[in-house]
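Here you go, one structure.
Here the complex is missing one protein chain, while the rest keep their positions.
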Amino acid sequence: MKQIQRANERDGQRELPAIHPLRGYESLIDLLRLCGRNFYERGWSLATSSNYSVVLQNRPVELIITASGCDKGQLGRDDFVHIGADGLPTIDGQPKSSAETMLHVMLAEQDGVGAILHTHSVWGTLLSDYFCDAGGFELFGYEMLKGLSGVTSHLHRQWVQIFENSQNVPRLAQVVKNGLSHKDSSSNRDPLPHGFLIRNHGLYAWGRDIAEARRHVEVFEFLFECVGRKLAWTCT
Amino acid sequence: MKQIQRANERDGQRELPAIHPLRGYESLIDLLRLCGRNFYERGWSLATSSNYSVVLQNRPVELIITASGCDKGQLGRDDFVHIGADGLPTIDGQPKSSAETMLHVMLAEQDGVGAILHTHSVWGTLLSDYFCDAGGFELFGYEMLKGLSGVTSHLHRQWVQIFENSQNVPRLAQVVKNGLSHKDSSSNRDPLPHGFLIRNHGLYAWGRDIAEARRHVEVFEFLFECVGRKLAWTCT
Amino acid sequence: MKQIQRANERDGQRELPAIHPLRGYESLIDLLRLCGRNFYERGWSLATSSNYSVVLQNRPVELIITASGCDKGQLGRDDFVHIGADGLPTIDGQPKSSAETMLHVMLAEQDGVGAILHTHSVWGTLLSDYFCDAGGFELFGYEMLKGLSGVTSHLHRQWVQIFENSQNVPRLAQVVKNGLSHKDSSSNRDPLPHGFLIRNHGLYAWGRDIAEARRHVEVFEFLFECVGRKLAWTCT
Partner (left out) sequence: MKQIQRANERDGQRELPAIHPLRGYESLIDLLRLCGRNFYERGWSLATSSNYSVVLQNRPVELIITASGCDKGQLGRDDFVHIGADGLPTIDGQPKSSAETMLHVMLAEQDGVGAILHTHSVWGTLLSDYFCDAGGFELFGYEMLKGLSGVTSHLHRQWVQIFENSQNVPRLAQVVKNGLSHKDSSSNRDPLPHGFLIRNHGLYAWGRDIAEARRHVEVFEFLFECVGRKLAWTCT
């Protein structure tokens, strides 16, 4: 795959040791590293914020996730952890996984989720605070919405749910899980499609595979910037 | 050509197979790939949005256009389709072309159109909505206008027409075509020169060749940013 | 020089032919090419706008300037012209020089001017219009001012003069020249130090050599962004 070749050419990435929990997953890991480099350059993953995972199996969950505290613009192949359904490394000697691992595990349990990307952008941060009291905000009328899987028209109404931030990640994961399974009867909204925001914290988006999750991140971040800049025109 | 050499060096692009509908057009395709990389980096072609074509023949139309759903920052030589006047691939086994192919075909029928570039920027999106009720907006007084082919003074008045978005692309193409041939008697405006906007969707620009079309895109996107930022100073 | 090595590595620049008006000046040209790549990436030289020159001799003027209509992000070694005091190519067979050549020639006649860089940024464009009726605006209190040659304190007052744009470049050059030699008796302002703006057109800055001129461009463009963003806070 050309993306992987390119990533390796650019940073001269060395091979993982012959015996390593991540051997055999290099191509997936390299795609996540490419996400990291790209998001870092755009300012969506500064200061070791944000985290990315690829799901190997939904039930029971098995996934590979970024290790805690890594510079997302410089991810190495060994900056990832193989994690089980309990959110713990499957094999000893791996680095500590991201503090938000349980959010990834919970999302990975959902049908059709193959990759989860969390970004931490300025516009995502600002909107997640601005619209928090309203519980979220609607994206409507944008052609860019068609970049979300299953959306076929700009007239689609996408609700971006916002959750209050918490350092208790397992509890936060539970709150989000309720949102995922809850169909809003009054507004007839779909349960949390494609992504959501955590207040002053950023975006979680997912997709069937890494490419789709990345496309969803780009759709949301683009539209966040649209909404944020429009507010600068109209706020007083 | 140095641009092509460079593109290839940077991504180690492989040769197309010896028998392939696009063999012989590699140099044109590589210029479109370079547009993609550049526009993607600037945030004008995120999330597989936007599409680019080069016109091989005006009547009947023959063109090469980006395939549907490709990451514009990572276009490969095989991410393009050879298309005829009906908007369909000329040879079986090619990928699906962009959903907006018929807009490209219609534009390619016009005299002097050698390349068509569609971008999808934040400022283009915002202005296309803000000025939609007015039918468009005027660019005036900017030296940058001279980057548009045939414009020789900053005192030129460039009207940027805005069309309502539609998922019915053939019909949208027809509406735009009427705009292309319609000379506005009251304002004495030229029929759709250089480019136009689709509401909440972005810019279509063209030129005699890829370099000119790209220059036109850069002129419009630069001026969209000027107009958009100026609005942030003055709106209340 | 490492900057040049690097530039060449990145684009595999070929040597100029053995007999060529620019042979022997490759190192200076490569520094201008590096300016172009950098300014283009920052959005200060889009759409073939802007132009750069290095002065070989002040009296009579001899300089090397970008050819007309070149993509500033992709300048080749042969995208430059060797020009005499009349603004014309010194040797036949060279490309056409930039339309604004006479502004460069006039500036190159001044003492201590070794390089002239014209950029065309969004913020420069906006401020040059906003403050045009006032004749210019003052930069004061910024540490960044110390990046201007001879300035030793943030308490320095830098007047940024704005000239009305004109397609008559020789006449515009004459108007600017008057500004260069005119000491304002009431405000005790220095005659046009370091740079000036042309309305809706952008910045001209210069320095003893390319590095200094480039530093001056970066100082001005940084401060234009500061002033422009501050206006977005305060305008209504």
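Miscellaneous remarks
Every chain is named by a letter (A, B and C) in the order it is written, and numbering of its residues begins at 1.
To be clear about the criterion, a residue touches a chain if its C-beta (ideal position, glycine included) is under 8 Å from a C-beta of that chain, and two chains touch if they have at least 3 such contacts.
Remember, predicted model here, so these are calculated numbers, not experimental data.
The chain we do not see here touches A, C in the full complex. From the options A:L126, A:V151 or A:L180, the residue with contact to the unseen chain in the full assembly is A:L126. Subunit A residues in contact with the hidden partner, per the touch definition given at the top, are 11-14, 43, 46-49, 71, 73-74, 76, 120, 122-123, 125-126, 129-130, 165, 167, 198-202, 228, 231-232, 235-236. Against the chain not displayed here, subunit C makes contact via residues 2-3, 5-6, 9, 38, 42, 141-144, 147, 152-154, 211, 215-216, 218-219, 221-222, 225-226, 229-230, 232-234, 236.
One rule holds for everything that comes next: only the chains that are shown with their structure count from here on.
If the chains shown are joined wherever they touch, the resulting network is a simple chain of contacts running from one end to the other without closing.
Chain B has the C-alpha centroid lying closest to the overall centroid of all protein C-alpha atoms shown. When subunit B is laid over subunit C using CA atoms, the rotation angle comes to 90 degrees (nearest 5). Taking the mean of the C-alpha atoms as each chain's centre, subunit B and subunit C sit 31 Å apart. Inter-chain centre distance (subunit A to subunit C, centres taken as mean C-alpha positions): 43 Å. Residue positions of subunit C with contacts to 2 or more other chains are 232, 236.
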